[in-house]
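Quick one: structure below, then a few questions.
Right, chain A next:
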Amino acid sequence: MNEISKGIPLLDVQHLSVDFSTRNGIVRAIDDVSLQLAKGETLGIVGESGSGKSVTSYAVMRILDRAGSIANGRIVYGGMDIHKAREKDMRDLRGREISMIFQNPRAALNPIRKVGQQVADVLIQHSQATRSNAAKKAVDMLRAVKIRDPEKRFHAYPFELSGGMCQRVVIAIALACRPRLLIADEPTTGLDVTTQKAVMDLIVELTHEYDMATILITHDLGLAAAYCDRLVVMEKGQVIETNDSSALFHNPRQPYTRQLLKATPHKDSAVRDLLSPELQAKAMPLPESGAIGEPLLVVRNLKKQFGKPGAEEGHLAVKGLSFTLHQGESLGLVGESGCGKSTTSAMIMRLLDTTAGSIEFLGEDISTVSSAKFAAHPLRGKLQMVFQDPTDSLNPRWTAAQSIGDPLSRLASGMKRAGRETRINELAELVGLPTHLLDRFPHQLSGGQKARVGIARAIALEPRLLILDEPTAALDVSVQAVVLNLLEDLKHRLGMSYLFISHDLNVVRLLCDRIMVMQNGEIVEEGAARQLLDAPTTDYTRQLLAAIPHPPETAEGHARP
Partner candidate 1 sequence: MTAITSPKTPPAAARPRSGYWQHLKHVMADNPVTGLAFGLFALFVLMSILGPALVPYDPIVTGVGPALQPPSGTHWFGTDHLGRDVFSRVVAATRLDLLISVSAVAISFVIGSVMGAFAGYFGGWTDRITGRLVDTIMAFPLFVLAMGIVAAAGNTVENIVYATAIINLPFYARMARAEVSIRRNVGFVQAARLSGNSELRVLFGHVFPNTLPPMMVQISLNMGWAILNAAGLSFIGLGVQPPTPEWGIMVAEGANFIISGEWWLALFPGLALMLAVFTFNLIGDGLRDLVDPQRRT
Partner candidate 2 sequence: ATSDTAVVVFGGTVNSLDIHRSGTNRDSYQVAINCYDRLVTFGTKTLDDGSLSYDYDNVEPELAESWEISEDGTVMTFTLREGATFWDGKPVTAHDVKWSFDRAVSLGGFPTVQMKAGRFTSPEQFEAVDDRTFRITLPFPSKLSLPDLATPIPIVINATVAKEEATDDDPWATDYLHRNPAGSGAFKVNRWDPGQQLVYERNEDWASGPKPGFQRVIVREIPAQSTRRALIERGNVGISQNIPNKDAKELAEKSGVKVVSTPIENCIYSLCTNLNFEPFQDKRVRQAVAWAIPYQAIFEQAAYSQGVPMWGGIAGVDSIAWPQPSPYDYNLEKAKELLSQTDYKDGFDVPLSFSLSHADWAEPAALLIQQGLGKIGIRTTIEKIPGANWRTIALVEKKLPLHMENFGGWLNTPDYYFFWAYIKGNLFNSYNYGDPEMAKLVDETLDMPMDDPRYAPNVTRMIEMAFEDIPRIPLWQPTLNVAMSPDIQGYEYWFHRQMDVRPLKPA
């Protein structure tokens, strides 16, 4: 194997299988996984959710849940049999030799312990510091991960820091004892694009500086390729392909890898390109961009203040937004986390009262109707929304059919029970949800299926305007691809207008005719999609664009424009 010939592997996983005992018997989470990692090497593990990426890394650290056990295989780290080692030795190994960074940095920190203290704990544990100098060393470490003002931040609690800062602290904890191997399990999910890039750059910089080997676990192929020497692709608990990054991108051997590559949106991809060839073959041709019609929604000087008006804590989340959305148009709204995108959409949806400004929808100013009363408004059914997190947006006690039928039973007053049943089936077919799933509860559905239920519910009343608030952020790339295509189809079939909210510029580009860039509650740039992305006029937009990871071109790469 040419990859291994670089040197003796630092980590050698051989035919590893992990079982979990669950209510429904033994579940094999990973099966016969082998991988090797040389000193100083960066290895990416990619694969969809549930493919066993995390379990593999937990097995290496031997921090599997109580229910999990290594059923088979061996793990050798630096000549030591990890699966046979005593717990005491393992404890010594963890943090000092092998470290790990987790997704969701805020949850990964003890909420009631000062962050500096948490760094110091690790230093003291591994005898890298004594009680007296631990604090100083911890501050050094915080400085090393580029936390500004580390002396002061030492005394901060996690809740006082932003997500990016928390992730830096987590990195500081992981690197405090200068381990030889760092495992980063989706270190940037949940962070916004700009922070994501900063964090990744930091990890790369530090791993080089400390000469560490790194395993980067992610479902974002683009990200993995941009940062890793070598990639391992996992599917259903098995490793299906291992190769150098660029080789893998140029010459994917497995259909699954190819599909993953395809589904990852590129700068230049079109929405149909994301689909697997089979699906692509079945997809109906997209019409040319539909004609832009009359103004459907006119927003003028929209403001939202949180907290008491005038009070000092009062926080102006949306600062006088104005824009127009025409019939048949898809308008994208991008911007980093917290800039006010959701607040804006909630106001337009009449879920949130406005502080000032008007929202004219189909010629009627609906901002005057309070959000609590809007449920009874005749326009309620014409304004619908698809939410970011499909799991969160479905009532866990309701079956899919009940969820889809809810707007029908509330707002389609003339509809009889039987009619409703038919309509639910129709909708399910429309969004491609197998009807036998209609009796399932949300937890019995996959992410993509849940997303379909949400979409079916949103289009049940044939709304004129559909707001999509990050509808695919919680989905795997291949599911995302399918959902995006579905949305594109529906738009053309039902003649709806979209307001598409996202912070992923590549995704917005696929679906939108026009894009608005929002920062700090204000629109900083607006224009036709292609033009805005190719020639951004503000720094902020440029910054957003630069934060998108740039993987190597694929073999089936698209023709440059």
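Basis for inclusion: all candidates are chains of the complex that A comes from, given by their letters.
Going forward, a residue touches a chain if its C-beta (ideal position, glycine included) is under 8 Å from a C-beta of that chain, and two chains touch if they have at least 3 such contacts; residues count from 1.
Please read all numbers here as calculations on a predicted model, not as lab measurements.
One chain among 1 or 2 touches chain A in this complex, and its number is 1. Note for the complex: chain A touches candidate 1 at residues 23-24, 275, 279, 282-284, 346, 349, 351, 371-372, 374-376, 380-381, 383-385, 387-389, 391-397, 403, 406-407, 410-411, 421, 425, 428-432, 434-436, 438-439, 441, 443-444, 452, 454, 457-458, 482, 485-486, 489-490, 493.
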